[in-house]
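Of the protein chains in this complex, one is absent; all others appear in place.
Labels A, B and C are assigned to the chains in the order they are written; within every chain, residues are numbered from 1.
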Amino acid sequence: MSDMLPDPPERQALLSVRDLAVHIRTDAGLARILDGVSFDLPPGGTLGVVGESGCGKSTLLRAILGILPKGAMVPSGQVLFQGEDILRKPVRGRIGFIPQDPFRSLNPVFRAGDQLLEGMRRHAPGTRDDHRKKLISLFNAVQLPDAHNALDKYPHEFSGGQRQRLLIAAALACDPDLVVADEPTTALDVTTQREILALLRGLTAERNMALLFVTHDFGVLSAVCEDVAVLYAGRVAELGPTGNVLADPRHPYARMLLACHPDRATDLIGIPGTVPAATAQPPGCRFHPRCPIARPSCARSVPEAVRIFDGSRVACPFHADALPEVALV
Amino acid sequence: MRLFAALFAALMLFATPPAGAQPRPLVWGDTLPATLDMHVVFDVPSQFVLLNAYDGLYRYQGNDLVPWLAESHTVSTDGLTWEFKLRRGVKFHDGSDLTAADVVYSFHRLLALKRAPAAAFTPVLAPENVTAPDAHTVRFVLSQSYGPFLAAMPIVAIVNPRAIAPHVKNNDWGAEWMASNDAGSGAYVVNAGNYQARVALDMQRFPEHFMGWGHNQRPIDQVRSRPVMETSTRVLSLMRGEIDSTDSYLPTDQVERVNRNPRTRVAQDQSMRVFLLRMNNSKAPFNNLDVRLCFAHAFNYEGFNEIILKGLVVRNAGPNPNNLWGNPAGMQPYKFDLALARQHCDRARAAGVPLNREIEIHVQTELEQTVQAAQMFQADLRRVGVNLKIVPNTFAGIVTATAQATTTPDMWVHWVSAYFIDPENWVGQMYDSRFHGTWKASSWYTNPEVDRLLTRARNSVVQAERQELYAAATAIIFRESPDIWVYNTVNLRGLTRRVQGYSFSPVGSGGELRLMSLSE
Amino acid sequence: MARFILRRVLLALPALLGLVLLTFVLTRVIPADPAAMLAGDAATPAQVAEIRTRYGLDQPMWRQAVTHVRQVLTGDLGSSIFTGRPVAEEIGFRLPATLELTFVARFLSVVLGVPLGLVAALDHNGPVDQIVRLLSVGGLAIAGFWLAIMLQLLFCMEWELLPLRGRIDVALGVPPGFSGLYLLDSLLAGRLDLFVDALRHLVLPAVTLCLPGLASIARFTRSGVLETLQKDFVLYARAAGYSPFRLATIYVLRNAVTVTVTQVGLLFGALISGAVAVEAIFDWPGLGTYAVQAILAADYKALLAVTLVVGVVYAVVNVLVDVAQALVDPRVAEQMK
Partner (left out) sequence: MRKLLRDPVASLGLAIVLFALVVAAFAPWLAPYPEDAFESHLLQRLKPPSAEFPFGTDYLGRDILSRIILGTRNAIAVAVAVVGASMLIGVPMGLLAGWRDNWVSDVLMRVTDVFLAVPQLILALALGQLMSPGLGTAMLALSLTYWPFFTRTVYAETRRLRGALFVDALAGIGATPTRILLLHVLPNAAPAVLVRATIGMGFTILTAAILGFLGVGAAPPSPDWGLAVAEARQHLPESWWFATFPGLAILLLVLGFNLLGDGLRDVADPRLRRSR
């Protein structure tokens, strides 16, 4: 019951997520965090994933990175990385990870080097010395000041921006084919944010790395990503080239989201109702209780994905309908 | 994990001590005194040090007083002047000769420190009246004739002034040094380097001891005293051979078990240690004779002596031990008779004696028997309508409380041991009102006639006269029932069977090592 | 770091002074009269009165307190009024016994408690977790004196595997050495037989004594690990490819033990207190039994000194704990600067 069929393999996908569902058992019942998520990411491609908090972005990342929380179940679907199903056997080293919060992502009681070198020790060839050299050269590449001594410092001795540079360098350390970034700039101030984004874009392009970029900031999105997937309540609502989706969103949810905050859709102020709890997903289209153009059928069946002219796919059979004015104020 | 396994294997390997090692020293498990200074302490544990590291002018062997450092003595007819002839050739542990001057020094030290062992002498003896007419004669001139003088002589350790001299500080008679060192002439020498107060005392044989070692073919060379605090641990350590002797208060429940063990036995000897329940005669309700008689008939002597203590004690009618002189003839002990007890109590109630309040009985928590006696008494008194309340206390606490009549508890339970063998040690110091304020006289019994008889007995040196006077006093006291006398102790000391030659004396409870040997 | 330690030491001083005064007041209101104890079994009231004067026991309480504090400040703990020996010397014999016992017990609590807490956390809410939880709560519920007796009953009386009492077999004598810690001394002297014997004597008391600490340490390690496991940096480390074992044992544990280290210190005072009953049962010649004897003998000098020494040990351990914490977690040292 996928709501969106994968593309025919025109290009050989680097990362292919197929019909992925992740459920977690909680005190309040079964939480269906992700349901039938599918998309492809070609080598060197950049895909942004947007959506509000709680829509499943982080879980998606964790599924790809193979660090799903204890108790998570995957009732269906596959995540293929270079053709291997990494849900069964996670790959390390070939996927770099840039976490959301540079402040909290480093263990305060270990030196930076001890932590960053550990991944290389296990997943990159060469001696510890080689690793150190490589990291330091990467530090220079990410313009980390005092790169030479950085490995011997404790995390609290770096500023936020420096720490994020550190983590970007670390993500690139094993020469991965894919870098997964989880809102890497939200914890930083605007100037730093811009620099870091430019750096990230430059480095991945230069090394031909694919980038999977999670954010809820449309502005960041347009700066970094070729394609974008809009997630709502664990499903992909709309997927297409970034420019097109931003300029002319088709899914009612995406349209309302962008109408509220054209370049900074951080929350859903202006859209009536709330995101459903993962344990109480509505039947049919999960957006229908809040959708201004919902029809009775929306509550009965999961909408099929519809391919539109520019290659985008929209999970709404009524995507061509106009929204009432009032919903867009 | 492998380390742990190896460790465990090693532990098991050593679980049995290696055989064929040198003979195990004698390990004495009895309580140690607070200090080694025999002029400072005077209690049951101190006798162990007194008898082994030190000598006195006289010594008890069994129940008999025998000349020891003295060869003989004479006493003037008025009983005031005593002369002791000393043996020749007695050596202190440092090799120097023991002379009359050393005896004089010892008495001066004792009387100057004025601690417990001096109590028997201070009323009748001033320091300047102890003199040495020659090197082998010591003369005492008493201010008053004193019957128990000779009996008290073994209390005083003769110490070596030459050993003490270098350690005297602030005119303290070397008290600090003496607390953990040895300045004696006794059959055993203290190893001061290993001494830990109340924990460890090591001694080795003194081959030059003046009595020689001819009496003992295989004397014990090394003695280690390791007091075991808890009764049960003490008994079990004995049965496992970790110690060679318990204290002399072995619980009667353990006797059979210790005797059954192939390694151990119990030495049973009738002692002179009277177990009694005191009553505070100075306060209501015990200022009433009927109440005292009621209580005296409410104690289940037979149940306590025969069932709880398994018959390992001897019923004692009065304050003096049965096996001592000075008791009136034909004294019949009080019997357990609740009907009679109730009559007495009813009569007291009718006379307006307040018997409804809770009567407090203080026990010595660390001595189980005192608790058992009180509990049993409590149950029986309930049947005659008297409520007894058991209050745990320590000997220290009780001694303090008994310093004044008002703070002395209603009742308390204890023993009176043999410090010297003379009725003075029991009836004399317990019921003469001049001793009020000491724990021995803590029933605050007052009877001018008894005071008169006891004083006369104390001041006499004629045995027949003393015998008569003590018997007369005891008869009066018995009728007035100021306390509840329960039994005379059979001394019970657990010993390993390898200990030979153990020989009992009521003074020191058989702790004289000189007489013992070890069979292997 | 030196300044940091100094600051901690200075902070501990007022508490110690308070302790000196408090114990003084408490010990002096014990009704048992030290003078009467001193005078002994057969003393007369006059003798008791004289001793009271000689030891200044007839002075007003405040005066005695001032004298006492002054003496303590000059390092003079006085002489035991019971044994007549310098208290410092007596404690010198007793302290190593207690320290050896408590250190070994604490060592056992840590080496057993930390892994237990760790496996419990890793099996969060699973059967292992529940068992460890029951055990750790049970460990805190068990009465040490009773456990000690039961262990004696089994290991010493029924199976005769281990010695019943004391620190070392009497026939073997005391290991030569300066520290008074028998394990250390016998090793330094190269006497393996003494070492093994001392160890055998230590097993039961140390096991008894380690239990409450083990239980708390397991608990604190468990919650520390659980809390750490929630941290972002653990997620990041997993993504970066740490092996699960290394992650659990080193990466997470080091954060979790900061809490545990504090506990080790806080529990140390309780440990010495707990040693009282255990020492009495195993006849261990340590501070606990010394304190009990002092109380029974109304030996207030000794009791004061014991409380003071225990207070100092407690304070020292707490300073050490802070230092250890600063070593484990660089941020602590940072804050203290």
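The rule is short, and it goes like this: a residue touches a chain if its C-beta (ideal position, glycine included) is under 8 Å from a C-beta of that chain, and two chains touch if they have at least 3 such contacts.
It should be emphasised that the depicted structure is a prediction, and the values quoted were computed from it without experimental measurement.
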Touch partners, limited to displayed chains, of the chain removed from view: B, C
Among C:Pro34, C:Gly113 or C:Gly144, residue touching the chain not depicted: C:Gly144
Of C:Ala46, C:Leu134 or C:Ala189, the one touching the omitted chain in the full complex: C:Leu134
Touching the absent chain when the full complex is considered, from B:Val235, B:Ala298 or B:Met430: B:Val235
Option from C:Ala35, C:Ile168 or C:Ala280 whose C-beta touches the chain left out: C:Ala280
From B:Asn63, B:Gln372, B:Thr446 or B:Ser517, residue that would touch the chain that is not displayed: B:Gln372
Residues of subunit C in contact with the chain not shown: 14-16, 18-19, 22-23, 26-27, 29-32, 124-125, 130, 133-134, 137-138, 140-147, 149-150, 152-153, 157-158, 223, 226-227, 230, 269-270, 272-274, 276-277, 280, 288, 291-292, 295, 298, 303, 306-307, 310-311, 314-315
Residues of subunit B in contact with the chain not shown: 230-232, 235-236, 251, 253-254, 257, 300, 303, 307-308, 362-363, 365-366, 368, 371-372, 374-376, 378-379, 382, 389-394, 397
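The rule is simple: only the chains that are shown with their structure count from here on.
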Separation of mean Cα positions, subunit B and subunit A [Å, integer]: 90
Centroid distance [mean C-alpha coordinates] between subunit C and subunit A, Å: 54
Per-residue multi-chain contacts in subunit B, two or more chains: none
Residue ranges of subunit A touching subunit C (in the complex, touch as defined): 62, 65-67, 70, 92-93, 97, 99-101, 104-110, 115-116, 118-119, 122-123, 154, 156, 167, 170
In the complex with subunit C, residue positions of subunit B that touch it: 10-12, 14-15, 17-18, 21, 24-25, 27, 34-35, 37, 40-43, 114-120, 122, 175-176, 178-180, 194, 196-200, 224, 226, 228-230, 233, 236-237, 240, 242-243, 366, 394, 396-397, 399-401, 403, 419, 429, 435, 437-440
Touching residues (chain side subunit C, partner subunit A) in the complex: 124, 231-243, 246, 251, 254-255, 258, 328-331, 334
